[in-house]
Structure formats: structure tokens, C-alpha cells
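A single protein chain has been omitted; all remaining protein chains appear in their positions.
Order of writing sets the labels: A, B, C, D, E, F and G. Residues in every chain begin at 1.
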Amino acid sequence: MSDATTPLVAIIMGSKNDWDTMKRAAGVLDDFGVPNEARVLSAHRTPGELTAYLNEKEAQGVEVFIGGAGGAAHLPGVIAAQTVRPVLGVPIESQSLKGLDSLLSIVQMPSGIPVGTLAIGAAGASNAALMAVAILANSRPDLREKIVAYRKERADKILSESLE
Amino acid sequence: MSDATTPLVAIIMGSKNDWDTMKRAAGVLDDFGVPNEARVLSAHRTPGELTAYLNEKEAQGVEVFIGGAGGAAHLPGVIAAQTVRPVLGVPIESQSLKGLDSLLSIVQMPSGIPVGTLAIGAAGASNAALMAVAILANSRPDLREKIVAYRKERADKILSESLE
Amino acid sequence: MSDATTPLVAIIMGSKNDWDTMKRAAGVLDDFGVPNEARVLSAHRTPGELTAYLNEKEAQGVEVFIGGAGGAAHLPGVIAAQTVRPVLGVPIESQSLKGLDSLLSIVQMPSGIPVGTLAIGAAGASNAALMAVAILANSRPDLREKIVAYRKERADKILSESLE
Amino acid sequence: MSDATTPLVAIIMGSKNDWDTMKRAAGVLDDFGVPNEARVLSAHRTPGELTAYLNEKEAQGVEVFIGGAGGAAHLPGVIAAQTVRPVLGVPIESQSLKGLDSLLSIVQMPSGIPVGTLAIGAAGASNAALMAVAILANSRPDLREKIVAYRKERADKILSESLE
Amino acid sequence: MSDATTPLVAIIMGSKNDWDTMKRAAGVLDDFGVPNEARVLSAHRTPGELTAYLNEKEAQGVEVFIGGAGGAAHLPGVIAAQTVRPVLGVPIESQSLKGLDSLLSIVQMPSGIPVGTLAIGAAGASNAALMAVAILANSRPDLREKIVAYRKERADKILSESLE
Amino acid sequence: MSDATTPLVAIIMGSKNDWDTMKRAAGVLDDFGVPNEARVLSAHRTPGELTAYLNEKEAQGVEVFIGGAGGAAHLPGVIAAQTVRPVLGVPIESQSLKGLDSLLSIVQMPSGIPVGTLAIGAAGASNAALMAVAILANSRPDLREKIVAYRKERADKILSESLE
Amino acid sequence: MSDATTPLVAIIMGSKNDWDTMKRAAGVLDDFGVPNEARVLSAHRTPGELTAYLNEKEAQGVEVFIGGAGGAAHLPGVIAAQTVRPVLGVPIESQSLKGLDSLLSIVQMPSGIPVGTLAIGAAGASNAALMAVAILANSRPDLREKIVAYRKERADKILSESLE
Partner (left out) sequence: MSDATTPLVAIIMGSKNDWDTMKRAAGVLDDFGVPNEARVLSAHRTPGELTAYLNEKEAQGVEVFIGGAGGAAHLPGVIAAQTVRPVLGVPIESQSLKGLDSLLSIVQMPSGIPVGTLAIGAAGASNAALMAVAILANSRPDLREKIVAYRKERADKILSESLE
């Protein structure tokens, strides 16, 4: 979790157990130098505090919210219902159904309240951060260049790998 | 929709389209003489009004809430997060995934906030009403006798049916 | 398993192996001071004893039955067919299909015989107990206050957690 | 439905609506000259009558029971729990989940109580009858020859078909 | 694997790896004193030898064939295409799809060639043997009494179990 | 399809048949006054033209790309591989698997190349447009106010609906 | 169905009903001028005739076999077990499970006997033919040029389409 004072991205998860997945989002944002903060707040168990937090962060200037949740993963949708900022959702792999439940609960939002959904688990968490960076980069050209560099670095790594 | 002044059961659905399914719940409650009312309120599109409605109905003495929703069906869980009364969930059949998404979004609730989930679609809606009647009947023996009679009538109907 | 003499909730499971999951239901009921008992009885292997047990417990004043079962999980439905008290179902995670079979076998009950279904596995077991408490609380206001306190305690725990 | 006085095969279904599928089983049995009868009896709505019927038919000499059911399709398993005669199960196509729920509810029986499960829908119904004939044919060589003839006839039909 | 000279039941599996599951079928048959034999023969890799084996065993008087297979589990269906004796199928749990592929490949047989399908994995293997015993018992009343005794023993075991 | 000369959002679909779904995205963007254009370009059948189009549009200042595709829906991922602008994906309902294939093919992107995925079908298409508006609104406060107004209008519509 | 005397591709389907899908394969082969023939032969109902046909066609010089089947779709695998020529499989959309059963039954072949599987339904049938053409084209450069031209024509058609 980044310790930035004025975050641009807020990462929210329904349970402390989700941090093992969601810390990858924070890590990617840190790598890009994007101020962010992470918080455990549950759509079901702390709905009032979630609302208060969303209002506070929107007022502070958060531009993207990332919600990670598993099972009947309502958190990203409940965030999206309370902010007009872009909301990204990360389905956490669940115990029995392996995140298929999380995925459907996040992505199948009704018309009117969108959640941009990423892949189940760790890949989804880091991609949520990259998507947030791409959104922020629309008005921050330096960030866009960092994405280009990041992609080139990843591509070079793949190209340099040997199968032996 | 019943027109009772002091409802014991409140039926909430996320979209007017869900009424085609949920009216079966109202119909069963009416058949049992249980005061009930139905309302369209969305967890995502009218979250504030939903909260206000839940508070008002809980204060009025509603003993069971029934939520029907499709797709990323957050409504029953969001109701359950805001009341300590029993909450029943009805997964509405969705366009593409036929209610499997609705079912998983309703039933896979995290530990702490239960939703008693019924079958997808019309059978689930009428069963939600029967479950509500059974819950109410715990302190209303006359209702329990009505359930016994209802079941006997249904059994007799099955037994009297001919396959020719 | 609680050792109460006049149980309000009876927990039934199809196999001793299911106790590892279902003991969470008993634990929650114990925490709330709700008299309960647990028993292994199979819808398929001991149908006669199951019927006898249900009749005995209904006569004793059990107000909620909880059935836990895996695979072709018929137990909750078979219980519901033989009592007019509210029946809750807990899908136990199965070996191959991870509880998807258990869930569908419990939740997709036909119109007329409802089973209020909870999540697959441990979360479902503890939530079945919480749902039972909420049902009992309809005529026991002190229990309702315990639910409020329980939820506040859980919320406080989430809010006090640090991600570091 | 065949009108035989001493049936060798009993076809049971949970709802009159299932007859549209299950009549194919009766038709195949009729074609093979196997005495059979069909009855609507529900594992959930008429459990007592179901038990009485099974006892009566087993005493009369029924050698194979066929159960057809949809959704949380408990009927074949509940039959199998109450007879030691072979039980075959036909998953009826359900409204929302298209019989996947019916199939899993029938086939995933726990160790100890087998149900020989056929395909979802009409093909399963006619195959349940053919399977019953094959079981009966173990001690009735003339039936076995009828199966051979039946298969030859079907094969000839396929081979004579033209794609134009 | 039983060492009977004139088997009544033949157990066939597509790979030696399947024996870990299918030996439960052989064990149950041995417990019931039913002569049986097990063989590894693949519908895809040894189709000719499979045909020869089926012909030989049918001539020897095998009354039930049990096929166990995983993945695109064609073995039970290919057996059923070549014998008019009853054929039972056991879906073996597969590596990736956990036997859902095996189940569908076995149970969804077209009209005309039935396979009585049991549960995925070990429960299915022992139930296939119990189903075979029930089929044999139609003309062997002593076996039927053994099933009654077996079920009573299993029920007594469940009833004697303590949850402490 | 909007006729804007300098589009901010480009909508791409793999087949003309997808327009029936994707035109809802264009309609929402038109309603918000967001310049957009739609084009049929296939990741598989016209890969070169797709690349050329993406390069041209990125140079023109398109800030969000929306890709709609069905089946093995590679289009959104292939777009995302070739631009650093935010890419949204809409799974089109497919003939046999009803869009589950489309959804998984779009959302399960590997780490490094994110696609923000919306719901299957029409709801997903209109939500992709709303998500695009939210992204654009991060640097266009007037658009943010339009979202607030749009949501209020939708909420008022729900609240004014009668179930009679 | 083409009327070629020495076919290079043989299309086999398990039921005449499958022709509605599989005729698309024949049509594409005809368009490419590839001699082909189609036949209804069932892995289950006419296994002997299937073997005879495969031997005859392999001797005649057929270079690719295409098998189309639905449900427990064993046909392509059974073909592959009896020829060393490349075998392609087309999952036919089934009544209840919409071809998911067909797909898994065809694609999940065990190590040793491959079936190159195409998409469910009509797209799979025409792609099986295109795949067969690509295989044949490895030693027939003129066919390869036809594929290039075919693709160009299809691309041009997409590029010329207007959304108005």
C-alpha cells in the first residue's frame, strides 16, 4: 500500500484476505509513481463507512476507484453506484467456484452503472492498476510514455527468454 | 401487488421488468392473507431511496424482506447489509446466462450477512413467499395450519391428475 | 455441537464428513446462546430415521431446520418436504464439482417446497446459523439486539485492520 | 402410459408436465411389449404416497423403476433410497439451466444408493426404457433378441438415409 | 481385481491410472461375492481388442459391463454400441475439468444406445458395482437380500456415529 | 453511428451483426454529446486494416477504444495490444454458449495488457459508453455533471414507475 | 454434398439432422473445388459400417476426415481411433446443453489420438472445411493461393460494409 497523501487511485477490498491479490495493484501503481491508497471496507459489513470513504476520496480528487472482491462480489458495483468516477473491478478467486462467481457478480452489472472488469486474481489486480494508469494518462502525457516504456520492457523480457 | 397498510413482507425488485416474476411472490402472500407490498428500488440506481425504504419498513414492522434481481444481482445482499430481519433472494432469469449469474451473485454471500436464496425464476418467487409465510408462522400458528392445508391441496391436485 | 435439552434449531447433515463444515453453524448458534443440536442423518441411507427425527423435533418445538449436504444434495429438500417450519440448506463443497452440484441440488427446488439456500461451504454454514437467528429474532427482540451487536463487532474488526 | 395389469417397469415423474418427456419411455416399453405403468408422484409434495406406491409396486414384482424429474431433481434418488431394485433417472430439461441442474441432482448420488442416469430430455427418456429392457432381458432371452432386432432396424434406417 | 473364472460383471477402463478409482467397483463386487474381472482396454488406442474382449465376455455370460473413463470418455458408449447387455458408466475425475467433461461425454448418449451413468469418481465406481448387483439380483433373490443387509449395515454405521 | 469529425471514442466490432448490440454504445455517446465513430474491423479477418485504423485514431486523439466481439472474442485484446489508451470490451451474446465464451475470451487477459470488460450484450454496450464518458469526464467536468444528471433521470424514472 | 468420384475429404455425421450444420463444410469444399463426400454413419448405431467406410475411404486416398456430432459426441474420436489421417471434429449444437457437451466430448481426447476440434455449430463446420483445405494445400500450392484469395475476398467484404 502506497503512503501517498493525495491519492489519485483508491483500492478498496472487502476483506483483509484479498490484500494478497490486491497488493499487486498497489505495487504497479507505485512502480508508475501514481499516488494511491488501499483500504478494507465491505459493501455488506461496513456500508456506511464505505459511503463516507467514497465521498471523502471523491472530494479529495481520486480519479479511479478499484474494487476487489470474491464470491457474491458486490463491492465494485456498490462503489460504482456511489461515484461517477471510473470504477474497475477485480474478481478475487473464491474457495469453491474459483472466482467464476466473483467474475459474474462484478461484470454482469445492469445498464446504467458500469464496472470495468479485469481478470480473476493476480493478473486482474495488476491489470486494474495498468488500466487506471491508462485512464489517468489521458490527461498526463508523461504517464502515457511510462506505459510505452513499461510495455517495451515487458516485451524485451519475453524476447530475451530462452526455453533451455 | 397487495394493498395492505401495515405490511409484514416487503418485496423489492431492481427493475419493473422483474415484476413479471416477482408478482408470483405477491400472489402467494395474498393467497395466505399476509399483508405485503412490492416496490421497484435499485441497489445501484437508487441506493439512497432503498436505504430510506428499508429503514421505514423495518420501523413499520416488516418481518421479512424479499429481493428479486437479475445479472449481477446485488439487491438482496445490499438489503441484507441494512436490516437484521431475514432476507430472501430470488434470482431472476437473465438474458444471456439464464440466471446462473443472478444465482451466484445472490447466494455466494460472505460470512456475516446471510441471504436465504430460492430457485431461479418463477418457482423461486413463489417459494420465497412460502418461505416468508413459514418464517411468519413461527409465531402465528394459524399461518402454519394454512401451510399444512396448502400443501395438502397441492398434493391432492397431483394425486388426482391423470396422464391420459 | 451444542448440548441443549430443548433445541430451537436442528442441524442435520448427510455424512459425518460434513461436520467439519457444519460445526460452524453450531458454533455461531452457541455464540448467540441459541439452543441447538446436530445430527448425522441421510436422506438416502436412513430415510426412516430422518422422518422420525423430524417429527420428534417439530413436536419438541424446533423452529428452524438446517440441512447440509454435498453432491446430489437432497437432504435439505427432503427435510422441507416433511416439515412446515423454515428449512435452510448449506451446499457442502464436493470433491469433483466443488459444490456447484450441491448448490443446484439444493436451491433449484420446485414451487411449493422452499429451501432457503446459503453459500457453498463454511461461509454458508455460519450464515445459515445467522439466518436462523434472524428468523428466531422475529419474536425474540433480545436476539435481534444480539445480531446488531454482532454486526457492529464484525464491522469494527474490519475497520481496525491494517494492511501493513 | 401402458395399461398393463402386472407391470415390470414403473415410470414415476414429479409433475404432469414431465409426461411430455417421459411418455417416450412408456412408448419404447410398449414397443417392446414390456408391461409398464406411469404415475405422477412428487418426492417433495407427496412423499408418503410415493413410499406407499414404491412398496406396492415392489411387492407386485416391478423389476425396474424409472424416475424423471427436473431442477433439484430428487425423485430418482428418493426412489432409490426406498427400493433395492435398479433405479434409472431421467433429467428433465429445466426452464433456466436447461437440465444441467437436473442432471447433477440425479447423477451425483453418494456412495451406497446408485441411480443409473441417462441423458437430459427425450433421448434420456427413451434410453431409460431401453436400459430397462436390457436389464429385464438378462433373464428373458426373447427380449434380448428384440433389442438386437431393434438396433438392426435403427441401423438400417440410418444407412438408408440420403442427404439429398 | 477379482480372480473369478466365469465373471458376471466385467469392469473396463481406458487407462491403468483409472484403476485407482475403478478398484472400488471391484471391491464392492468382491464384497457381494459377485464374480468379476477388470481390464484396461481403450476405445481409442485398442479398439480391436476391445471388440474382441466384449464378444468373448458376452459369450461367457457376463451380464453387466462397467466402463470407467475420463476426459472425452468414449469407452462406456463404445461398449454399449457393441453389446445388448446393460452398460454402466463411471466418469473419472479429469485433470483440468474435474470430470465434468467425463460426465457429459458418458451421460449425453443419443437415443438408441443407453449408458446408465453414475457419479464422478470413487462414489460412482462403488455405485456402479451396487447397481450391477441390483441388476443381477433381479434373478438372484439371495443377492437382493445381501443388498438389504448391506444397506442396513451402512445405515447402522451412520446412526452410531457421534459428532464429538 | 455518430458522424463526428474528431472522435473521442472509437467503437470497433468484429462483424456487422454485432452492430445491433454495439449501436447502443454509439447511442449513449451521442446522448452525451461525445464525438464517436463506429467501424467493422476484424482481429482475424482484417488484422492489417485494424492496426492501421488504431494508429490513425490514436494519432487523431481518440481517448477510449471500445471493442465488441463474440465467441473467441479476440478483438478487444488485440486492440489493447496496439494502443496505450484505455480499451473497453463488450462480450457479444454468441449463438451456442450465449456469450460465456465471449466474456471469458475478453476478460481473462494476461497481466500487462488490460481490457476493462462490461456485461454480455446490450447492457454491456451501453455501459461501455457510460464508462468511456466517465473516463473522458476525468478531465472534462461538464461531462461529469452530465453523468450526475443522467443518473438522476434514470433514478427518477425508476421511482416514478408503478407496478400496476 | 459434393458428388466427386475420388474424394479428398470425407464428411461423416452421426445423424441426418446434423446435415443442416455439416452441409456448410461440404459447401466450402465445393467452393474450393475439393472433391468430397458426406455420409451419415453413427459411432454407436452403425459401428461396423463406420469401420468399413473408413477403411474404404482411406484406401481410396481420402486425406482428411471431418466428423460432426452432438451430445456425447464420440464420432470424431472413434474415427480418429481407426485412421492415421488427420481428423477434424465439429461439435453440433445440442438441444439442452447447446453444444458444450458436444465440444468437451470431442476436444478432450486422451494423449495418443488427436482430433482437431473446431467451434460449435455452423462456424465450426465451415472452418473444418477451411482447415481441411489448408491441410491439403500443404502439398497443393494452387489451393494455398485459393485460400489467400478467399481471405482477401472476405476481408474486402468486411471493409466495404457500412453500418448505416
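The rule is short, and it goes like this: contacts are C-beta pairs under 8 Å (C-beta built on N, C-alpha and C of every residue); 3 or more make two chains touch, one makes a residue touch a chain.
Please read all numbers here as calculations on a predicted model, not as lab measurements.
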Among shown chains, those touching the left-out chain: A, E, F, G
Task: Please pick, from G:Asp18, G:Glu37 or G:Glu63, the residue that touches the omitted chain in the full complex.
output: G:Glu63
- request: May I ask you to list the residues on chain F that touch the chain which is not drawn?
  value: 14-15, 42-45, 47, 70-72, 74, 77-78, 80-82, 94, 97, 100-101, 104-110, 112-113
Field: Residue ranges of chain E at the interface with the undisplayed chain
entry: 1, 15-16, 19, 23, 38-42, 45-46, 49, 71-72, 95-98
- request: Please give every residue of chain A in contact with the chain that is not shown.
  value: 93, 98-100, 119-123, 151, 154-155, 158-159, 161, 163-164
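Everything below uses one rule, namely that only the chains that are shown with their structure count from here on.
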- request: Indicate the whole-number Å distance between the mean C-alpha point of chain B and the mean C-alpha point of chain E.
  value: 44
Message: Quick check: how many Å separate the C-alpha centres of chain A and chain E?
response: 50
- line: Where chain A touches two or more other chains simultaneously, the residues are 15, 42, 45, 71-72, 97, 107-110, 112-113
- prompt: Tell me, which pairs of chains are in touch?
  reply: A-B, A-C, A-F, B-C, B-D, B-F, C-D, C-E, D-E, D-G, E-G, F-G
